[in-house]
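Just dropping this structure here.
All protein chains of the complex are present and in place, except for one that has been dropped.
Just so it is clear, A and B label the chains in written order, and each chain counts residues from 1 on its own.
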Amino acid sequence: MSLASCLLLAAALFCVGLYGLLARRQIVAILLSIELMANAANLVFVAFGHYRGGALGQVFAVFSIALTVAEVAVGLALAMLLYRRHGDSRVELASEMKR
Amino acid sequence: MNIALALSPLLVVALGALLLMLAEAFSPRQGGLALGAATVLFVGAAVAGGVWMYGIERLPEAASLAPWLLLDRFGLFFDMLLCLGGGLAALLAGGYLVEHGIERGEFYVLILFATLGAMILASSGDAVTLFLGLETMSLGAYAMTAFRRASPRAAEGALKYFLLGSFAAAILIYGFALLYGATGHTDLAGIGATAATARTPLLVVGAVLVIVGVAFKVSAVPFHAWTPDAYEGAPTPATTFMAVAVKAGAFALLLRVLLIALGDASWTSWAAGWPPVVATLAVLTMTVANLIAGRQESVKRMLAYSSIAHAGYALVGVTALMRDPTQAGASVLFYLLSYTVSTAGAFGALILCGSHGREAVSYEDLSGLGRRHPAAALAFSLFLLSLAGIPPTAGFFGKWFVFKAAIDGGLYWLAILGFVNSVIGAYYYLRVMVYMYMREPAAGAPVALPMRSGYVTAALLVSALFVLALGLVPTRAIEVAVRAATLGAG
Partner (left out) sequence: MIATYAPLFMLLFFAAFLASVFYVAATFLGGQKKPNPGKQAPFECGSESSGGRHLKLSVKFYLTAILFVVFDIEAVFVYPWAIHFRALGWLGLAEMLGFLAVLVVALVYVWRKGALEWET
């Protein structure tokens, strides 16, 4: 697999994540979209790491995966908070405050 | 052993956080944790000050941790600043959480870990440690925002903060991934060395994504949408922490990226570099935040917009980095210091004005406070004057140095816009004082009673001391800031 195709795949993943972030209303789906974007970045790191040699790209990807998991754990806890209150977890439910 | 000495500020806070976490799990009663957290953080600040006095340059082993951790005077300055801000937030929480019935020890543990994250962020010279610090700081802040679990506003604010914050983090690491691809380095110095010689499209896209990601974190307009809701929904000590420590950490990140990774002359030129981008952010941030802040009915929300506006003033100083990195960098550091003590004090005064589950929120809640509780009103006025930039307070010299750096850098229009904005800003700060001293509460309206808390009083005294000291004799602090801003020397 060439570097260019990896990068293109990562860019497409990033765009899909961005689209999901903007279009989906379920918090869990939005979390998945953010995960997609973060994993697109990991893919870029690993692809360039392979292309350039050395472990740097993979090291970053490993740290990034661990940190993203911690982030999602907090995100799910927040979704739980909303679910317990409304019995549902769509983002529109969190719109009581006015601009 | 020297390496332990060089790392001591980080180690003190890290060990303190772990111990406090165990204490929280094993002690049946939660009292005293606020004092513990504040002690750890103030000791951390004192230790950072001690290493500063001893001279980090005399600890050659400190360099062996580069580029993962850059243990230099810049990092030490932020260690002191962040520990001070975090310690003040912990003291305020000690009064606030008890008074509003949400006293749980986790809050203090979260403050300690989030401060530790911000300290790592401020010392990091590599994308890996940078991301590690950023996430540690942000996760603590998200959890603190949602701390009042019964409140729908808290959940809403935390959710918006979380979604946009992790979105920003994703953009940031995608940017660093592209920078890594373009240069083969994840450390800022290595990126800078390659960026100086060859400017590839990949590099430009990566740099843009990184700047956008950081702009989210410093809540610069137009990336500020999460800020007012998160700040309003969070318990006020958490708001204080976000406005003070999280913002300072994000500015440390911005300064490191702009000075080290994009510090070459080809990137700092007005025609082909980042200065126009940062200048645009600065103007938008100041103007939009000030205009919206004036229309708020809630004092807490007004202070939230005010903190966005202050990020704009600091960005004026960041723009001036293009001409004189040391002078302009020092002005930003001094600005952050003066902003930290003024904002912590203002939120602290707001906390002081509420008790027994009833918070002072709107302007009406504060009416007549000058007659009923002169001391509370006096403290509030001092911090508001400092935020408005009126001498002899810290805020005046903060703005003075930032605008002076812009003028020295030839950015006259930016300095003038900043000045005009601070005049607009003075309107809504003084409006609070008008309500406190010249209005009386409507007959029969419920009035918030100030709380009696040694913790909050102590935090206000410390902030007031700093505000007055920096306003009366700023020379010593500006010398310290200049030494801290001399990057690369340590």
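Just a few scattered comments:
Here is the rule we use: contacts are C-beta pairs under 8 Å (C-beta built on N, C-alpha and C of every residue); 3 or more make two chains touch, one makes a residue touch a chain.
Not measured: the values here are computed from a predicted model.
When the full complex is examined, the chain removed from view is found to touch A, B. Listed by residue number, the positions of chain A touching the unshown chain are 11-12, 15-16, 18-19, 22-23, 62, 65-66, 69-70, 73, 76-77, 80, 87.
Residues of chain B that touch the chain left out of the display are 18, 21-22, 24-26, 199, 201-202, 204-205, 208, 272.
By definition in this document, only the chains that are shown with their structure count from here on.
Chain A and chain B, compared by their mean Cα positions, are separated by 26 Å. On the chain A side of its complex with chain B, the touching residues are 7, 10, 14, 17, 21, 27, 30, 34, 37-38, 40-42, 44-45, 47-48, 51-52, 56-57, 59-60, 63-64, 67, 70-71, 74-75, 77-79, 81-82, 85, 91, 94-97, 99. Those residues of chain B that touch chain A in the complex are listed here as 127-128, 131-132, 135, 138-139, 142-143, 146, 149, 152-153, 155-160, 162-163, 166-167, 169-171, 173-174, 176-178, 180-181, 184-186, 228-229, 232-233.
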